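All protein chains but one are shown in place.
Going by the order they are written in, the chains are A, B and C; count residues from 1 in each one.
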Amino acid sequence: MDSLDVHSEILFNSYMISRVGVTGIKKQASIIRNGKTNVLSLVIEVAVDLPSYMKGSHLSRNAEVLAEIVDDSLQNPVNSLEDLAKKISLELLEKHSYAKHAEVSIDADFYLMRGMREDKESLEPFTLHAISISTKEGDKIKTSKHIGVEVLGMTACPCAMETCRSFLINDHSNEETFLNSIPVISHNQRNRVTLFIEVPDDKIVNAEDMIDIVESSFSSPTYNILKRIDEGRVVWQAHENPKFVEDVVRDVLTKVVNKYTDLPDEVHVSVKSVSEESIHKYNAYADRSTTIGELRSKKMEN
Amino acid sequence: MDSLDVHSEILFNSYMISRVGVTGIKKQASIIRNGKTNVLSLVIEVAVDLPSYMKGSHLSRNAEVLAEIVDDSLQNPVNSLEDLAKKISLELLEKHSYAKHAEVSIDADFYLMRGMREDKESLEPFTLHAISISTKEGDKIKTSKHIGVEVLGMTACPCAMETCRSFLINDHSNEETFLNSIPVISHNQRNRVTLFIEVPDDKIVNAEDMIDIVESSFSSPTYNILKRIDEGRVVWQAHENPKFVEDVVRDVLTKVVNKYTDLPDEVHVSVKSVSEESIHKYNAYADRSTTIGELRSKKMEN
Amino acid sequence: MDSLDVHSEILFNSYMISRVGVTGIKKQASIIRNGKTNVLSLVIEVAVDLPSYMKGSHLSRNAEVLAEIVDDSLQNPVNSLEDLAKKISLELLEKHSYAKHAEVSIDADFYLMRGMREDKESLEPFTLHAISISTKEGDKIKTSKHIGVEVLGMTACPCAMETCRSFLINDHSNEETFLNSIPVISHNQRNRVTLFIEVPDDKIVNAEDMIDIVESSFSSPTYNILKRIDEGRVVWQAHENPKFVEDVVRDVLTKVVNKYTDLPDEVHVSVKSVSEESIHKYNAYADRSTTIGELRSKKMEN
Partner (left out) sequence: MDSLDVHSEILFNSYMISRVGVTGIKKQASIIRNGKTNVLSLVIEVAVDLPSYMKGSHLSRNAEVLAEIVDDSLQNPVNSLEDLAKKISLELLEKHSYAKHAEVSIDADFYLMRGMREDKESLEPFTLHAISISTKEGDKIKTSKHIGVEVLGMTACPCAMETCRSFLINDHSNEETFLNSIPVISHNQRNRVTLFIEVPDDKIVNAEDMIDIVESSFSSPTYNILKRIDEGRVVWQAHENPKFVEDVVRDVLTKVVNKYTDLPDEVHVSVKSVSEESIHKYNAYADRSTTIGELRSKKMEN
């Protein structure tokens, strides 16, 4: 052993380390989606395990793997962020021969044209997340990859709406029928949904479809440009469609089950909805982490 | 000169530095307010200027000054956060004899009991800010101090409300009179207001009064605990009282002018309102930074 | 059912939700530690599960539970942050009768006197974390509680030190013996360690002891006030004691095993060390999450 190779010093009676890695690495990557090249700004975290007998992990290899694979994508775009993550996790196991486990997590800004009307479309921001985990068992390597989307939208509260309706009816009992026929005031607020789906190797899960699923599960999507009438329409749609965080999570789960009929039961799915409550100084949230098989077989689960 | 005192090395033909200091110092302090001791968690930044002929500022003196004054307040509580800031800025000039200018900025978590009903009160979080600037001119030292409050509340949009009212009237023209008499749906959201007021030495500006001014300038204050009926009342109040960020800023300014009739014209006042728009993925804001004299003399300014 | 109780609406063929709760709730609490009352600033997250047949969780009950238990601690201080978390998680199951699972997570600023010398001591900031999870199985409730500490310190890199030593020896081969006897230059940086230990009901794990374990596992602890000689001593100590993030994690694990001989094997322990690398724009980290029994039985694990 090279005496300067402090990392390779042999330890006796020490502990293995689950993850040794680097975090907060900023890079750009190019992804081809639907024939269009997207340049994405990434923040990357990678790690491998370290056996008990080895003093240190060779951290510079992580930066080399990322330079090789991520920087290269700018010339040779990859098909998806989760494919990029998978390539990295496999190469990490290759470069760190002592490791049995590699984890890669990537966050990326992502933009799509959106608008209430065709002449008022503009670029709206989204966030993509990709995860890949590779594990060596003997000669075999098992790899998983996951794609996640993070989307902002709007929810209006169904409970406060009924309370306010009852206030109105109380004061104007002769208008009860009319008041029961229109959306009435409630609190509404920004809602942030994160949806992750595992992607088996022989399947494709399109991040843009996932964004569509999430946007259609809010009380209303939100937009960059809203002229006065469009603003009214967004508000109207949100109040026609009031939702708790629980409703948002359940609606996303239902749409995932309905859309991805070809995904096998063991595929992992998770959804989280966070509501930046306008009537409180704190946030409300709901989440569910499960498999698509569990969701398919749901009966009265509880 | 001590050869180890690298900071005191004499430079020729160099630049002065406006501020050299430390930031992100976390401490606790005790303040007595209305006879009650409050223990506050602080984040502190302090800086002094450095003349062109001196290599480095003695940074350890900043930490010593803070230990002396802030740690000591836990045994001997001070009257206000801005008094604490002032004590520090004066002591900085004392300890850094080469400095002509000292700046201190303190952020603190602060809590007050709040509730829609007496039996549903609980501790609500606020933020205090204090600033003190001391300047040496010859033998004289001029010091200013400022107290700031940061408060979360709720605004409902007046414009979207009128648009939605027009939608309703359009569909139900026979209900026009009734629809003009009730609050109708709009977008509403969390709003964050920061208000700063300069405090002359012979005056007292109470942070709790400033919090009251801000809370009463939202469409509605917000609360930790809201049972169903209370939630309805908050929503109702917000929609009876729709406001743009501009309205919030102007209402705070008006109340400051009306409340602090004893403050001299040159007292500095600033207000900022940030709305976490429920219908957009971005925030809207308005701000004004001025003197109370300017506000008093306002006519059609523009 | 009350028609306004939208949350209690019965659903058919829907999904259960793993967690529905609130996050970012700011409060103060009082803890008695070693006969001394500490007022802590908290940020709290609580959640319970929601069965598939129920539309919504009663979120206002969470705020009520927190007002009852946390606000009350200001008058009646509790013994530890993890006891506070446990009280809350049990009360959540009580108040949400439909829930089988309750989770509580609390972050708190915490301060201790520290210094290189007695006359230069001052308040240094730390972070405490507490977690409690309660689960109902039939009539029985199982509860766990965990206490965590987050501590900043300093590491110097053992590998770069040996490389720089080899540079020096290369240029000054006649000084080889001397150069092998002194600490030589390396990169060093801020390191953030988080240590969690599960606390069985009949045991006490003192957060201050955990902070001591972590501080003694860095290359050197760091301090608020460092006069010139003390600064030299901290640097010297760090370079006498160079450490990778892996070393920090392993040293903390070893000390936990040695200190807590009375904790049962199934007690959960986790450690993470993050190094804000001075030679890179990104951070390095290592972590291990395991049980104290696993650590005790470690042999050449890998």
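Just so we're on the same page, a contact is a pair of C-beta atoms (placed from the backbone, for glycine too) under 8 Å apart; a residue touches a chain by one contact, two chains touch by 3 or more.
Nothing here was measured: the structure is a model prediction, and the numbers come from that model.
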item: Chain not shown, its touching partners among those shown; value: A, B, C
item: Touch with the omitted chain, as defined above, among B:Ile32, B:Ile133 or B:Ala284; value: B:Ala284
item: Touch criterion as defined above, residue of C:Tyr223, C:Phe244, C:Tyr260 or C:Tyr285 at the omitted chain; value: C:Tyr223
item: Contact set of chain C toward the excluded chain (per top definition); value: 124-125, 152, 154, 157, 159-160, 163-164, 166-168, 172, 175, 178, 182-190, 220, 222-224, 226, 228-229, 231-232, 234-236, 238-239, 276-282
item: Residues in chain B touching the chain absent from view; value: 3-4, 6-7, 12-26, 47, 49-53, 55-57, 59, 63, 100, 158-159, 162-163, 166, 244-247, 249-250, 253-254, 274, 280-290, 295, 298-302
item: Missing-chain contacts mapped onto chain A; value: 4-5, 25-28, 39, 41, 60, 63-64, 66-67, 70-71, 74, 109, 111, 120-123, 125, 224-228, 231
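We take it that only the chains that are shown with their structure count from here on.
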item: Chain whose average C-alpha position is farthest from chain B's own; value: A
item: Centre-to-centre distance between chain B and chain A (centres being mean Cα positions), rounded to whole Å; value: 35
item: Centroid spacing, where centroids are CA-atom means, of chain A and chain C in whole angstrom; value: 26
item: Rounded Å distance between chain B and chain C, as computed from the means of their C-alpha atoms; value: 31
item: Residues of chain A engaged with two or more neighbouring chains; value: 159, 163, 166, 280-282
